[in-house]
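With one protein chain held back, the other chains of the complex are shown just where they sit.
Chains here go by letter, A and B, matching the order in which they are written, and residues are numbered from 1 within each.
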Amino acid sequence: MANKKNQKLTPTQQEYQKLAKKAEPPRPVLANCLRAFLAGGTICLIGQAVQTAFIKWGGFNKQNAGNPTVAVMIILSTILTCLGVYDKIAQWAGAGSAVPVTGFANTMSSSALEHKSEGMVYGVGGRMFEVAGPVIVYGTVAAFIIGILHWLFNPSIGGGF
Amino acid sequence: MLKGSQTWVFENKPTIISAATVVGPFEGQGPLADDFDVIHEELLIGQDSWEKAEKALVEEAGELAIKKAGLSKEDINFYIGGDLMNQIISNSFAARTLGIPYIGIFGACSTSMESLALAALMVNSNAANYVLASACSHNAGAEKQFRYPTEYGSQKPPTAQFTVTGAGSAVVAKGGKGPKITSATIGRVVDMGLKDPFNMGAAMAPAALDTIRAHLREMELQPDYYDLIVTGDLSKVGYAIALELFEKHDLPIKKDKYVDCGMLIYDYDKQEVFAGGSGCACSAVVTYGHLLKRLQKGEFNRILAVATGALMSPLSFQQGESIPCIAHAVALERGEG
Partner (left out) sequence: MDFVWAFIIGGLICVFGQICFDVFRLSPAHTMTLLVVLGAIAGGLGLYEPFAEFAGAGATIPITSFGNSLVKGALQELKLHGIVGVITGMFEITSAGISAAIIFSFFAAWLCRPKG
């Protein structure tokens, strides 16, 4: 039963891995998805309320209200992280709390908090992007590649050959 | 004396003349709370950081074990200890305070029995009069080092385990009142190619099997020689797998005589611990705090304590390596006292 993944494993290892897989309690995928939906939806709902408030009373319009909204959501997430509550919510919500930008803020504030013991420079400064780093790096690289592709192939941008 | 290839028989029967267990608040809410010597009320143990707290735990456990033995630090010849922290700083810094000649070891969660086996070897062979064996772990320190910042919102799967915050220390001597250490088997590293750091139980079960088989084979014993066989921290998932492995390998070890420390230390209904407890302290505090008491009370005559450890690091995992595991077994017998 050799397949690419198992190529480097001995028959004993392959057999044991089958046994271990069977013994693994299954993840409650449907329940997790439902909770993620509810939690994620709620966070976005709160975001929508904040955005609407900024448009109604903040003098922003639909185009630029997104920015202060994101900032507010980040502040809220940071506060919940400091209160020691975000991780408890996350155990229930799963991706529902990780996927929204509140999850991004949680990665940064939790790293900053955790490494305070190593000092404000090495610890807080140096380790803040521990978990969030990949998001920023890959977002930037992807945007760069897409930008170059547009420059090369998008006639309306003054590029195109 | 060497028996077979990886087993020591201690013909002079070194004795655990005292043991001390110090735990954190969460463990103090579990079913074994009454068996622990000290339960701290907050996770920082009055320190500035998780790492300093862990050092304080193992220092306290060591000092208490020495005190309970009616000895002073100067009487102890060697201190053998280990933990999960990088460069095993918890025990190194505790050794600084205790001022005892120090042998730092790393066995991950198998450290408790690794240190106890070595301590017994030294005392049995007249290489020491008194040896202090310690192991400790801290939930927040372990999460920070191995997984994510403690306030990070990651969703743990049902196979995950909860690292015990605590420290267990034992003083081993040539004679006196207390459980006797009759033999020990040092394990080999066993790796079944598993890579999921959230399912250590499945990774470690084969190592436990390997060491138990080696011990029984080399000592020429059947499992029922022991009134109880206990693994360190396989927890629910690893425990079930171990039972299956025992059956597959014709080892008559069944649920009634086989338990796991990771399943004893917490209350599954009241405490969110997923598959159960883990960490160096798991086997240390459950064995030294709870099982030794039951042994001495007469509930058992002989137990085989098999501590299990996963020898990976965050780096090895990120580099795509699987999880090599190990298990060390120590046979304990009821002594007078």
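In this text, a contact is a pair of C-beta atoms (placed from the backbone, for glycine too) under 8 Å apart; a residue touches a chain by one contact, two chains touch by 3 or more.
Note that the structure is predicted; figures quoted are calculated from it, not measured.
Chemist: In the complete complex, the chain left out here touches which of the visible ones?
Modeler: The undisplayed chain, in the complete complex, is in contact with A, B.
Chemist: Based on the whole complex, identify which of B:Gln155, B:Ser169 or B:Ser183 touches the chain you can't see.
Modeler: The missing chain is touched by B:Gln155.
Chemist: On chain B, what residues meet the omitted chain?
Modeler: 43-44, 50, 139-140, 149-151, 154-155
Chemist: By the contact definition given up top, give the residues of chain A that touch the hidden chain.
Modeler: 27, 29, 32-33, 36-45, 47-52, 62, 66-71, 73-75, 78-79, 81-82, 84, 94-96, 98-105, 108-116, 120, 123-124, 128, 131-132, 134-136, 138-140, 142-144, 146-151, 157-158
One rule holds for everything that comes next: only the chains that are shown with their structure count from here on.
Chemist: Which residues of chain A touch chain B in the complex?
Modeler: By the definition above, chain A touches chain B via 8-9, 12-13, 16-17, 19-20, 23-28, 32, 81-82, 84, 86-87, 89-91, 93-95, 97-98, 103, 106-107, 109-111, 113-115, 117, 130-131.
Chemist: Spell out the part of chain B that touches chain A in their complex, as residue ranges.
Modeler: Listed in rising order, the residues of chain B that touch chain A are 48-51, 144, 148-159, 191-194, 199, 202, 205-206, 236-237, 240-241, 244-245, 272, 275.
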